[in-house]
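Removed from the display is one protein chain of the complex; every other protein chain stays in position.
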Amino acid sequence: MLTTVTAAAISYLLLGNGHGADDSLSTARTEPRPSETTDLPSVVSPKFAVSIRKPQGPPRVITGLKNADGTEVTIACVTCHTTRPPNHNNRTVKDLDEFHGGTVFSHGSVSCLSCHNERDYDTLRLADGSRVEFPDVMKLCAQCHGPQMKAYEHGAHGGMNGYWDLTRGPRTKNNCIDCHNPHAPQFPKMRPTFKPKDRFLEQPRTKH
Amino acid sequence: MIADDNSSPERQADTDKDWFLPVVDQPSTRRTALKTAGAALGLAAFGKAISPLWSIPENVSVDEFLQQHYKELSDNDKQKVFQRLEAEAKDAYGAEVTISDPKPIPGVRFGYAINLSKCNGNGACMEACNRENNHHRGVDQSYIRVLEMSKGSMDMEHGTTTYDHTVPQDDKFYMPVQCQQCENPPCVSACPIEATWQEDDGIVVVDYNWCIGCRYCEAACPYHARRFNWEQPEIPTDEVNPDQGYLSNRIRPQGVMEKCHFCLHRTREGRAPACLEACSTGARVFGDLNAPDSDINWVLKNKRVFVLKEELGTQPNFFYFFDS
Partner (left out) sequence: MSSIIAQNHTGTEPADSVRSYPRFLWWGLGEATNGGLGFYVWMFVLTAISLVGANAWANQVAEGMIVTNMTDHVSWGLYIANFTFCVGLAAGGVMMVIPAYLYDDEEMHKIVIVGEAVAVAAIVMSTLSVVVDLGRPDRFWHLIPVIGRLNWPVSMLTWDVIVLNGYLLINLHIVGYLLYMRYLGRKPNPRWYVPFVFLSIIWAISIHTVTAFLYCGLGGRSFWNTALLGPRFLASAFVSGPAFIILVMRILRITTGYSAPPGPARTLIQIIRVAMTINLVMLASEMFTLFYTGGAHGASARYLFFGSHGHYGLVPWIWTAIAFNLVGTILFFMPSALDRSTVRIAACVLCIVGIWIEKGMGLIIPGFIPSTLHEIVEYTPSLVEWKVTAGIWAFGFLLLTVLLKLIATVFSSEQSAATIIAPAD
């Protein structure tokens, strides 16, 4: 079928894309380059960094009050949570009767204290109880989402900006929470903003 | 009868004289005069009919007309051509642009992969392509088309590009298609004048100043990857991307073919393609197929990858995969 898509064996793909060149290149990458490629940075030269966007620190809670200059009054989590004992019976948003009621929560069967550190609400906790700072939140995500993390490490998840070639420039990568709301991590639905405006191309007239 | 219009020298003289003194009772010479008048009238009408062609010398300079194929230009020639094109961009679009000509990075072979489990069809890649590559704004041209396909089917006949609703729909997946940069590109074989060819890094490029616009390559491409400039592209001055490559995103002339070039003016300097940076779902993976530890090779080794229309033997350097 010309129009259907057929799966290819991975081995074929590798063979089809210069299997022979792989070896020679891997040598070229560990040894000084031959003279005709002097315009390239040598492989032994330091690679540029891959930086991952990070939150500055623990989030601040919006109180709804305004400062004299009109800015929002925000407070740290610990402002309240040092005086209130943790309630292990609160498992979902519905159980919260005083604060955080508006939070949309849809993240499997985890409860608040699976991730929030009851001993220090300005940090997070791993499954083994150890403490994680907010800027290192990805460590927390990765403990459940191993395959995603692995793909992320290899550039197959999360996207990037900057240089594909680190010998020429740096790269920036998104943090998990840039795209996924930790409380409702499903990637949001969106409206396409850009459509082809081809002449004579209409919506299909019949349902497929 | 047959010799009526045979021009013996005497006859010729007669004919000339008739221009001034038509003699009615000399049918053969009168006929010649009438014919001459008819021919003159015809030529004048022809000149009038094709008068719109006089716009060609206005738009096409002698240098442009005589410009040689890209591969035959010396570095010196190229500098002159680039300067001319920069001046033309200034003239026609009011934009200060720089035209560069980055060469393939030795030893690099580009590959691109898209994760169809991630792509949600929001079209940001198309928009980025449009902006980056100085596409015609009037038709929102782009090198990418995103197909909305039914889950459980790879039949493009059940796909559509004109969907206009919130994405992703639960029963759909989204498949962007752009130039697959084939190892065995049918478009390159089709071109009668070598105006399109494959470079050492696998990118198939077009010399927009050599293409004659026969569109045979467009018929030959199985992926709808090629575009024709049906009219001169319109781009507002402040939207012109000034960072331009001769073989990539410089403003194309009317009447020539163009296609995705993996943003070679960016990627040959190590940067990511514009569509990858724009992708908000992180579905796109780009890199060097010849570097064993590149991201693209990790995908090829660890994901179940497929190519479009494999049975055609085009051997794309563009791959698709799903998360399992």
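Lettered A and B in written order, each chain numbered from 1.
Keep in mind that, in the parts below, a residue touches a chain if its C-beta (ideal position, glycine included) is under 8 Å from a C-beta of that chain, and two chains touch if they have at least 3 such contacts.
Not measured: the values here are computed from a predicted model.
**Q** Check the options B:97, B:256 or B:299 and report the residue that touches the missing chain.
**A** Residue touching the absent chain, from the options given: B:256.
**Q** Out of B:63, B:96, B:164 or B:194, point to the residue that touches the absent chain in the complete complex.
**A** B:194
**Q** In terms of residues, what is the contact footprint of the unshown chain on subunit A?
**A** Residues of subunit A in touch with the missing chain: 1-4, 198-201, 204-206, 208.
**Q** For the chain that got dropped from the picture, name the residues of subunit B it touches.
**A** Looking at subunit B, the ones touching the missing chain are residues 1-7, 31-32, 35, 38, 42, 45-46, 48-53, 55-56, 60, 65, 69, 145, 147, 155-157, 159-161, 177, 186, 189-195, 210-216, 218-224, 226-232, 253-257, 309, 312-314.
In the analysis below, only the chains that are shown with their structure count from here on.
**Q** Could you state the distance in Å from the CA-based centre of subunit A to that of subunit B?
**A** 37
**Q** Note which residues of subunit B are touching subunit A in the complex, please.
**A** Within the complex, subunit B contacts subunit A at residues 105-107, 109, 111, 113, 115, 118, 120-124, 126-127, 130, 138-140, 142, 145, 150, 154-158, 160-168, 183, 222, 267, 269-272, 276-277, 279-292, 295, 298-312, 315, 317, 319-320, 323.
**Q** Can you list the residues on subunit A that touch subunit B in the complex?
**A** For subunit A paired with subunit B, touching residues are 1-8, 10, 13-14, 16-18, 21-22, 25-26, 28-29, 36-37, 40, 147, 151, 154-165, 167-169, 174, 179, 187, 189-199, 201-204, 208.
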